[in-house]
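Only one protein chain is missing; all other protein chains are in place.
Chain lettering (A and B) follows the sequence in which the chains are written, and residue indices restart at 1 in each chain.
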Amino acid sequence: MTISRETVINLALALLLLAIPYAAIQLGNPFYVTLATRMAILGLAAVGLNIALGLGGLVSFGHAAFFGVGGYVAGILASHAMSMQPFNFGLFTLSGSNQMPVIWLVALVAGGLLAAAIGAISLRTSGVYFIMITLAFAQMTYYFAISWPAYGGEDGLSILIRNQFPGVNTMVPLNYFLICYAVLIAAILVSMLIRDSRFGAALQASRQNEVRVASVGIAPFRIRLAAFVISGMMTALAGALYADLNRFVSPSMLSWHMSGEFIVLIILGGVGRLYGPVAGAMLFVMFEFLLGGMTERWQFFLGLVLLGVVLFARGGLIGLLAGRARHG
Amino acid sequence: MKKLIAASIAALAMGVSGIASAEPIKIGMITTLSGGGAGLGIDARDGFMLALKNAGDAAAEIEVVTEDDGQKPELAVQIADKMIQSDQVDILTGIIWSNLAMAVVPSAVAQGKFYLSVNAGPSPLAGALCNENYFNVAYQNDNFHEAMGQYASENYEKTFIMAPNYPAGTDALTGFKRFYGDDVAGEIYTQVGQTDYAAEIAQIRASGADSLFIFLPGGMGIAFMKQYAQSGVDIPVIGPGFSFSQDVLPAIGEAALGVKNSSSWAKDLDNEASKKFVETFQAEYNRLPSIYAAQAYDTANLIVSAAGKASVKDAEAFRAALKEADFDSVRGKFSFNTNNHPIQDIYVTEVVDEGGVLTNHIIATAFTDHKDAYAEQCQMQ
């Protein structure tokens, strides 16, 4: 396989993201480490969404639901570990945890289960119906989180001390960045494997021609559901990391603006590109930080830029740098 | 951004030249300056700055970095991180909303910074999560509701109570019932951000209550009061001061006239500090100050008083100086309880029309030297 221009750009992006925190520390501005961590986590959430949206053509406008569920898993497990109160399920009890690997596992499972439930109903529909239904389901989880008082409701839930990772002091910003970065790279590798697998081929084929896929004996519904579940799991994992970054979870993680932001990240970077979500997240966070520092009206200009990208620069950043996407 | 860079250069320069005489204090103010709740944050900021200005030379070494949190918890956390890591502030303050305070305060005080609250007083921070570096100069969230519960128990037989379905809402109704008792005419939890109250008003009409206690902050209260006035139901309304403070009264309009509410301060409170505060605030900003401005004014004066006694770098001495609360409060008496929350009087006020401007006048005292209900849960010594 020859090395394409896109591969070079991908590599450069990955290295650039890795370089930001080191440069920040050299320049004596440690806060940029936090920004880079934010880029990595939002990128991870969008990599998850990209499996459904980019490969499967499933425009989910409700991925904030999975993001928020991941966040709440981290918050709830940590708060139970903190207060030493086990979960009481009547027949048996489970203790909380402040270990990231445990939290991540639970977040993956919870995100997957929710995605399976939402997907099972939503994937019966397609097109605009699908967009609106995923949006509505995310709103449902949002209202549930607001009105359920046990874990803080609208006030949200604080994680007093960042959860732990064996052998690493996670309170050091650079350490936490490296954890998030590693998870992001792993997720990109997974999504590359999926793209190049038979499952991925069937998924992409079902996006382009449902009838043809069905006629060779593959059920598009099941393939899409599987993709949707994997996608939801990754976004939930990102949510758990995001909660630990902020040491705080609240229903705003579930709001529909969040779902919109994930789509924006993918479009900014370039739809269907492996590193599109990462490029989008880096651009978005930088944009938010720089513009936000200059004017309180930054959302107005963000809107203009977005509109410009959709109307005139459909390939996003990577499209701009690497030329037209392969159509396959 | 520019301001930040300049500030960090200044900090650097001081570090190099080693000026040690009058210890400078750097305060990070995180508050809401944009979005729906901006009015409260702007008042708090202005009150705070006014106090520093009035203090003159005593506040010369105090530097304030202000940033807008947009009423978003995740943004507030980010700003707090930046202020602690990059700006290296000594004290954080300014947060208006309880959910933002819950996101910022525990980790800030865990990193050894002081946090002084100008408004929010969520119950966990007064009880189980209290911290020696956290001082609340405003109130514990339940206080104003408790005062109305006390007032209602003296004046009414059947009160109908209503609040949004979120922690501050449940705390409000719990606080009310702590002094009123459980025998209410009805109890409704509404949706957060709800804008149409027709269904609730119908239930209030049918309940046969003789008074209505509401806690609906911000836009919710404005929408409710307008619809309530139109509905033809004439049961008197009472509520905590937040729903009828100076910032929302113009938007509610005449519908608010005569409403009894509770507050730790009103502009007709008779003491020198309060008179000076109202006078200079009006001169400086050309509007009437709200309770949020008053509390922030007190907060800044508390910092100035402590700075005169100890260096902020000597955490223990500075903490002791804060705890003395040796400043002229616009609320008259003011001292800290064991959990660093206020011991203060709480008044019943009434909305009146003062020459075309709606404002609150004190009509009674609900509590004298009131303490919050969570101090016993605080393990701090």
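One rule holds in what follows: a contact is a pair of C-beta atoms (placed from the backbone, for glycine too) under 8 Å apart; a residue touches a chain by one contact, two chains touch by 3 or more.
Simple rule for what comes next: contacts and distances are computed from a predicted model.
From the set "BlaI/MecI/CopY family transcriptional regulator", "Branched-chain amino acid ABC transporter permease", "Pyruvate dehydrogenase E1 component alpha subunit" or "Phenylalanine--tRNA ligase beta subunit", the protein name that UniProt assigns to the chain left out of the figure is "Branched-chain amino acid ABC transporter permease". Touch with the chain omitted from the figure is made, among A:81, A:263 or A:285, by A:263.
Which of B:66, B:85, B:111 or B:231 touches the hidden chain is settled by the complete complex: it is B:231. Annotation for chain A: contacts to the undisplayed chain at residues 53, 59, 61, 121, 124-129, 131-133, 135-137, 139-140, 143-144, 146-149, 256, 260, 263-264, 267, 271, 297, 299-300, 302-304, 306-307, 310-311, 314. Seen from chain B, the chain kept out of the figure touches residues 34-36, 38-39, 165, 170, 173, 187-191, 193, 195-196, 198-200, 202-203, 205-206, 219, 222-223, 226-227, 230-232, 250-251, 253.
Rule of thumb we're sticking to: only the chains that are shown with their structure count from here on.
Of all residues in chain A, only 29-31, 34, 38, 143, 146-147, 149, 152-156, 158, 160-161, 173, 246-248, 250, 252-253, 293-294, 296 touch chain B in the complex they form. Residues 1, 33-34, 68, 72-74, 77-78, 81-82, 85-86, 98-99, 102-103, 106-107, 110, 122, 129, 164-168, 170, 189, 191-192 of chain B are the ones touching chain A in the complex.
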